[in-house]
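Worksheet: one structure, shown below.
Every protein chain but one is kept in place in this view of the complex.
Up next is chain A:
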């Protein structure tokens, strides 16, 4: 059962950037890709639970700010050590100018 929550407004995130969104004691990362699509993943790196929103978005990759762990934020795929466990991705939809994510 999807549980859609408004995470931010359209345009609140710069292109090729990421924003942190906390909800219900959980942290999420919301991405705006260079081609202006929005994506969402769990907010903490699977390596050592560092907030990915402080990291660097390069094309469709988010790089953890602490240890260079990299993930494809569209699929959550870990791209190599020290990130070895995939990141959970969350469905995203745009409604009334808001970026909605499924936190279920």
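Quick note on the criterion: a contact is a pair of C-beta atoms (placed from the backbone, for glycine too) under 8 Å apart; a residue touches a chain by one contact, two chains touch by 3 or more; residues count from 1.
In the analysis below, contacts and distances are computed from a predicted model.
**Q** Given the options "Protein-methionine-sulfoxide reductase heme-binding subunit MsrQ", "Molybdopterin synthase catalytic subunit", "Molybdenum transport system permease" or "Fatty acid desaturase", say which is the protein name UniProt records for the missing chain.
**A** So the chain that does not appear here would be "Fatty acid desaturase", according to UniProt.
**Q** Counting contacts across the full complex, list the positions on chain A that touch the omitted chain.
**A** 17, 47-49, 54-56, 58, 63, 65-68, 70, 80-82, 84
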